[in-house]
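Structure first, then comments.
Just one protein chain is left out here, and the rest sit where they should.
And then chain A:
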Amino acid sequence: MEIEKLAKLARINLSPEEKGKLQKEFEVILNYISALKEADTGDWGESFSKKEKLNAMRSDENAHEAGKFTKELLEGAPFTENGYVKVKHVFE
């Protein structure tokens, strides 16, 4: 398993030591959770899923006035400018 690739997908920097440690731990954990593969779900799971509740929707109305919460929410952000959250360029 490619710990390196996973770390990139998960957007987490890992030290070389931690990569090695995770590699070993993952082998043990994956070996354990692979016990699921022997469980017989047949096609039964499929039929059961149809009864499952789907998304609960609400109508898109009664919006609060624009900017009502902006100041409070921006207080948590590390960098802001003119009422916006500020980040580095996405495309270089």
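The definition used in the following text is that contacts are C-beta pairs under 8 Å (C-beta built on N, C-alpha and C of every residue); 3 or more make two chains touch, one makes a residue touch a chain; residues count from 1.
As a working rule, contacts and distances are computed from a predicted model.
One chain of the complex is hidden; its UniProt record names it "Glutamyl-tRNA(Gln) amidotransferase subunit A", one of "Heme chaperone HemW", "Glutamyl-tRNA(Gln) amidotransferase subunit A", "aminomethyltransferase" or "ABC transporter permease subunit". For chain A, the list of residues touching the undisplayed chain reads 1, 3, 6-7, 9-14, 18, 22, 25-26, 28-30, 32-37, 39, 41, 44-45, 48-49, 55-56, 58, 69, 72-73, 75-79, 85, 87-90, 92.
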